[in-house]
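Handing you this structure, nothing more for now.
Every protein chain but one is kept in place in this view of the complex.
And now, chain A:
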Amino acid sequence: MQNETTKIAILVAISTLIFLLMPIFLLLYIRSYNRHKKNHVLEKQNMQQKFEAEMLQARVEVQDQTMQSIATELHDNVGQLLSLTTLTLNSVNLSDEVKAKKKIENSLQLVNKSIKELRELAKLLHGEQLVENGLGHAIDQEISWLSKSGAYELQVNNTLSESDYTSPDKDLIILRLLQEIINNMIKHAQATQIQIDAYLATNVLHLKVKENGVGFNPDEIKARKSGMGLNSIYKRIEMINGKLILNSAPGKGTSISIEIPYP
């Protein structure tokens, strides 16, 4: 009997020791897991800071680009109109009432056109206000501005206006991307037909732009790494974890397909 009791006592002593060792191992595991979690959180914070810094840089770049656009628009468009108005008004001869009336009317038309151009420019540049009403609406505005030029046959399929999702951080970047793509097309593509598709499918925003212009060799352009062109588009898409597929060849037009996790 005494032997039995001793056996039980040894069993209890060993079991208690094991029961005390288990929390120790548990503590070591928690410590190690917590350390990994700490590293993960710090890494996430670093990435967030990096992302914010890149966003800031992108905003500065966009602002630079915007300033250039303002300068170009003012110089090439509004400036010309106002110069013409000055010329017309300078040439007014008050003694010849009929001609003077006609010239003043012409000048008035030119001034009105200048005002209209300035309004269009303001609308185009004020992207943040545009995306406040949703990305779909902003893209519609952009396309409407493009269609007013009358130089392109447009095929548009934009279903984003019907979507309730928004992502304030990404919206402005996406809009600027589209503006950049359209600007590049206007400047270089010499296209006559443009097809634009924008839709949302399973939390991915798809933006496709296709035109029948002169096309180019993408590798050659990418290698140049110049200014606000293709490289800037790639960089901005990378920032919002997006994907860009570019198909182009000299004489065969260009198609750009962008996929971005959204919202």
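Points worth noting:
By definition in this document, contacts are C-beta pairs under 8 Å (C-beta built on N, C-alpha and C of every residue); 3 or more make two chains touch, one makes a residue touch a chain; residues count from 1.
The working rule: contacts and distances are computed from a predicted model.
Of the names listed as "YhhN-like protein", "ABC transporter permease", "Lactate utilization protein B" or "ATP-binding cassette domain-containing protein", the one that matches the UniProt record for the absent chain is "YhhN-like protein".
Touch with the chain that is not drawn comes from one residue among A:15, A:57 or A:109, which is A:15. Contact between chain A and the absent chain runs through residues 5-6, 8-9, 11-13, 15-16, 19-20, 22-23, 26-27, 30-31, 33-34, 37-38, 41.
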